[in-house]
Structure formats: structure tokens, C-alpha cells
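Only a single protein chain was left out; the remaining protein chains are all shown in position.
So, subunit A:
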Amino acid sequence: MSKLGDLGARLHRGEVGYDFVGNRKIWYGVSILITIIAIVGLAVRGLNMGIEFQGGAVFTTPKTSVSVSQAEEYAREASGHQAVVQKLGNDTLRIQISGVDTGKSDEIKQSLAEELKMDPERINADLVGPSWGDQIANKAWQGLGIFMVLVVIYLAIAFEWRMAVAAFVALVHDITITVGIYALVGFEVTPGTVIGLLTILGYSLYDTVVVFDSLKEQTKDITKQNRWTYSDIANRSINSTLVRSINTTVVALLPVAGLLFIGGGVLGAGMLNDISLSLFVGLAAGAYSSIFIATPLVADLKEREPQLKALKKRVLAKRAQTEHVELAADGPLDDEAEDATPAVVGPRAQSGARSRGRGGKRR
């Protein structure tokens, strides 16, 4: 842990740093690749939609010694439909029968209970009409759409449109990855999954917003200096918030991991498990995208602005001029840049540097 603390200090001082923005092409490539894989997976394998989306019945029995194959047979007899039976961690059975009418389910439950020699009252039933899943899914998409529009508007106001666009892209990216993983691995998609996926929305943006916040601050007076390009500062923002991003992600993942292991390990499949699985995948994707995609994208978009383009030209020209060639390669990671600016650049740039970004507030 203290290693991470040291890392934090070194990141803060700029002793170490990774050129996220400089290597963005690699990460864009990685993301495009992942996205393509996700889309292909989705197209080829499709999603394994749970019973809630197709309609059918899920019965959960109390503890029993009846074997899975036996239960499958019983369920088939009782319903006339193919049944999928899973044994859960606590020796209970989960019996899924698709394509049965909600109206018929009571009879099925009764006869199942008889054959399994159980009290029907103790069998849990989850019956879903075929249109319910559609409705949940539709509402989820609708919610997703509304949320995205609102969040883009909000980010455009709180920050600026480029950041809003970048955050939007990162969000779509997270969802694509998550859905892709579901398609590829074949995890079952349930309303719990949808809940998890929708939660990722807010969460994925949390890290992104933290980085953007720092970025906005540090680039406030960027055009008044000619030492760093926007990309340089964007990269520094990522690095200086890296420890924070790692910590927030870890802390967010820990309870979700608790849910996942309890939900999956102890209780067997169920809502806890469904939610936490999609959260787990989505949170990881969200952390990745806020660092590797959202911020570099902002830098890309920003540097299309004429004044920043001009700045970049100025900076690059200046760097070529000076003897410190290595600066062009990896120097800009330095978090102390603004502190150091006066020392290196001298009085000429001092006023600009001091009023820039963090300088203004911190001193």
C-alpha cells in the first residue's frame, strides 16, 4: 500500500508518469479492437437472455438431495417443456422453464412440489410474461438515452462540449465492452444485469469527471504560456489523478466483489450475482476508459481549436529551439511544471505560469 503512496508522491512530483496521451493511438487501437470483438461476439454469439426476457418460470426449491437430472425430468413432466436445472451453492435447485404461461405456473409448481416431495409454499416462483422483459429492456434503453442526453448537456455546461463528447464516447465504449464480454463469455442477461449496466453509467463518469475537473483547472490559462501543449497538460492531469482513480476504482470494486462472491459463491445465481457481475465488468471498463480513452480524446478534440493548434506549434518550435530535446519526448509528465516554470523559463513566462491553472489557486 505504501508503495502506492510512494507512487502517488512520485506521480505528483512527476518523477514517474506514463504518456497516456502520447500513446493514445495505441489505446484507441486497443479499444477499437475490443469494440470490434464485442460487436462480432454480439453478432455471432448473441446475448444469453435470461428467462426474464423470454418469458417463463424460474422455481427455486429449498435444500434438497434430488439430483439435477432427476429434477430436470420432474420439471419436464410437470410442465411439458424443456427445463434447465442448476444446483446452487446451498444445495437448492434452480429450475428454469421457458415458454410457459404465467397462468399455468401454479399447476406446474404444485406438481413439481409433489414430485420433489416438498411443500409448495416453500418453492419460490418467478414467473415472467414474455413482454415484461421487453418492457424492462425498452425502459432501460430509454433511460440510457435520456441519461446520455442530460449528461452530455450537463458536462457541456459544467465543462465544455468536447469533454462532453469524450465522456459520451467513453460511456458508449464501456457499455460496448460490457455487453461484448457478456456475449463472449455467455453470462446470462437478466434484469439484474440491466440494473448493473445502468449503474455503470453514473459510475464510469465519476472517474472521468474527476480527471476532467483537474484538466479544466490546469488548462484554464493555457494559451498564456508556450511551454506545454494541451496534450501535455492532459497527460499530467491523468497522471496526477491516477492514484485517486485507482483508489476510487478499487474502493468501488471491493463491495461489488463482496456481492459477487457472496451472490455467486454462497447463494448461487440470483439478483445479487447478476447486478454485481455486470457492475464488476463495467467498473473495470469504466476505469480503463476514463484514463485511456476519455482524456486523450479530449486532447485530440481540443487541439483542433486554432488557438491550441497555434500553441502546439509554438511549443514544439520552442522545444526544437532549446537544447532540451528530451523534453519533447517525455518531459511534459511533470506535475511540478508550473512550480518549475519560473526557474527554467525565467521571468519572461513567470506571470503566465503563475496565473495558470493550479498555480492560481494553490499559491
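To be clear about the criterion, a residue touches a chain if its C-beta (ideal position, glycine included) is under 8 Å from a C-beta of that chain, and two chains touch if they have at least 3 such contacts; residues count from 1.
Methods note: contacts and distances are computed from a predicted model.
You can't see one chain of this complex, but its UniProt record names it "Protein translocase subunit SecD", from the set "Aldehyde dehydrogenase (NAD+)", "Recombinase-like domain-containing protein", "Protein translocase subunit SecD" or "Imelysin".
Among A:I175, A:V209, A:A285 or A:L301, only A:V209 touches the chain left out of the display. Only one residue in the set A:T60, A:S79 or A:T178 touches the chain that does not appear here, and it is A:T60. Considering the whole complex, the residue from A:A38, A:I238, A:V256 or A:V281 that touches the absent chain is A:V256. Between the chain not shown and the residues A:R45, A:K224 or A:R244, the one that touches is A:R244.
Summary of contacts with the chain left out: across A:V66, A:V194, A:I222 or A:V281, the touching residue is A:V194. Subunit A meets the missing chain through residues 1-2, 4-6, 8-10, 12-15, 52, 60, 62, 90, 102-103, 105-106, 121-129, 131-132, 135-136, 139-140, 142-143, 146-147, 150-151, 154-155, 158, 191-192, 194-195, 198-199, 201-203, 205-206, 209-210, 213-214, 217, 240-241, 243-244, 247-248, 250-259, 261-263, 266-267, 270-272, 275-276, 279, 324, 326-327, 331, 333-334, 336, 339-340, 343-344, 360-362.
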